[in-house]
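After this line comes subunit A, so read on.
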Amino acid sequence: MNGLPVLSIIALAPTAAALLILLIGRGKQLPRAIALVAGTICLACAIWVWFNYDRTAAGMQFVQTIPWIPSLGIAYKVGVDGISVPMLMLMGIVMFTGVLVSWDVEDRPREFFVLLLLLVTGVFGVFVAQDAFLLFFFYEMAVLPMFLLIAIWGSTRKDYSAMKLTLFLFAGSAALIVAMILIYWQVGAHTFDMQVWAAHTFPATFQRWVFLLSLVGFGALIPLWPLHTWSPDGHVAAPTAVSMMHAGVLLKLGAYGLIRLGITLFPQGLHDWALLMAIIGAINVVYGALCAMSQTDLKYVIGYSSVSHMGYVILGLSMANRFGLEGAVFQMFAHGIMTALFFALIGYVYEKSHTRQIAEISGLMLRTPVVAATFVIAAAASMGLPSTSGFVAELLVYVGLIGKSPLLAAVAFVGVVVTAAYLIRTLTKILLGKPSEAVEPLVDPRPIRMLPMGILAFTIMGVGLFPGPMYETIRIGVMPILQKLAGG
Partner candidate 1 sequence: MTLGLNHFLILAAALFCIGIFGVLTSKSALRVVICVELILNAVNLNLAAFSAYVAPKEAVGASFVIFLMVVAAAEVGLALALIITLNRTSDISAIDSMSRMKG
Partner candidate 2 sequence: MSLLSYAWLLPVIPLVVFAIVLATGRKLPEKVVYSLGIGAMAVVFAGSLVALWQTSHGLELNTSFKWLSFGANTFNFGMLVDPLTATMLIVVSFVSLLVQLYSIGYMHGDERIRWFYGAINLFSAAMLGVVLANNWLLMYMCWEVMGLASYLLIGFWYQNADAPPAAMKAFLVTRFGDVGFGLALALMYFNFHTFNFTSVFLMTEMGAVNPTVIAAIALLFFAGAMGKSAQFPLHVWLPDAMAGPTPGSALIHAATMVAAGVYLVARSFPLYEAVPWTLLVVGTIGTITAVMGALIALAQHDIKKVLAYSTISQLGYMFLALGTGSWVAAIFHLMTHAFFKALLFMAAGSVIHGSGTQDLHEMGGLAKKMPWTTATWVLGALSLAGIPPLAGFWSKDEILLSALHSGNYWFLGFGLFTALLTAFYMGRATFLAFFVKPGPDSKASHAHESPWVMTAPLATLAVLAVTAGLIGSPLAGYAFGNFMGEHEAAEPSYLLMAIAIGVAVAGISLAWGSYIKRFFEPDGYFKSWFVTGPLSHKFWIDEVYHHGVVRPVNAIAEGARTADSAVIDAIVRAFGWVGLKISALLAVFDRKGVDGAFDAFGDGVSETGNTVRKIQNGNVQTYLLFMVAAIVVLVAVFAR
């Protein structure tokens, strides 16, 4: 299997599947079957990459290069390192479970799966692209289907949310294009190859301002406070599978891009803006948690909790030390899985009870014990309770934080307490008590709908109890960046 261009398979299999669905995918059964096959292929390849990535050799692996627009130095170049590999795993899992969650989509299933698969291609593409132009190409490819998916299959204020999301992301993209072109001219090597870019040393002023562009551009996606308001609205409006990918993976595209095109290229720029980033990160954590606390819609609670949790990623990155960076990447993975699980669960409850109002849901524990137990696992990860993946991530971030800025650590800890408060309050309300009217018809899902929740919960616990391999991979991925930070 060594000769196989496995990364290209991951990135392009969903597109191929989308085309296939367009050609022959009639009815309800066929599109979802094809999508599931594509999901299985991607997940299998991601797992294969996970096990075959040579952790002793480190660096970029499975590289494949095909010239694309040679006159501009643009190439189709893919490869993975220790940061991409966990992201591929994350996307593989979220995508596979996302397809399963959408198993019962009734409304135009064919178009739904086509768009979903295009979105998946975009996300996978970003994670494997090693050419800045290619990365940007895939990035935009992920945004467009998102708009349609929310605007057509969404709920609550879907047009507004879809539009808001798209405008924010395109505004971010505009900053990114400028940054990219500036870097391209500055390097002057007639190439978009990010490894070549990374080897270049940029002048200090250039670093300062272009890093800011990158921070704003990708920050809109992370989402960085105060550019975050699109994100909860988007989560809420989107259909379940899209919420899962949106919160689970799309937000990570921002952080991933910031690492690739911000921190790796401009260590000096990071130093210049670290304090601002750290403060904004702390605001994200606390502010997001506070906003989540006063929400009445379950999806909004989780939407704002994403804002809060992504704050740890920003905090970790801004610390620019080993634990901070490792914790940030770990948190990207951990949050992706936990939030996907949350949305899968809420999607299921909403589908059956037709309400997401916390006030109208209670007594899930009695009606659907398995769903309730899974809720507890997701909440435990979200609160950063030990033996879940969330704990390892938060611990790493805090170790990074406490060494550099105990004050910020203390501020962020307020966020932890508030997080525990809103989650336990929500859980107590919806799980305990007598089953409410809306909850009455609920039963535990049948196996194919249970499977995604099972996979996600299992991942949370598995990574939480045995974080070794994941941590090791991330450590290898972060190492070159650390060296650059130390040198720059």
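Regarding selection, all candidates are chains of the complex that A comes from, given by their letters.
By definition in this document, a contact is a pair of C-beta atoms (placed from the backbone, for glycine too) under 8 Å apart; a residue touches a chain by one contact, two chains touch by 3 or more; residues count from 1.
Given the structure is predicted, the values throughout are model-derived calculations rather than measurements.
Visitor: Thinking of the complex as a whole, which of 1 or 2 is in touch with subunit A?
Guide: For subunit A, the touching partner among the candidates is 2.
Visitor: State the interface residues of subunit A toward candidate 2 in the complex, per the touch definition above.
Guide: 164, 167, 226, 228-229, 287, 290-295, 322-323, 363, 365, 369, 373, 376, 380, 383-387, 391, 394-395, 398-399, 401-403, 409-410, 413, 416-418, 420-422, 424-425, 428-429, 432-434, 466-468, 471-472, 475
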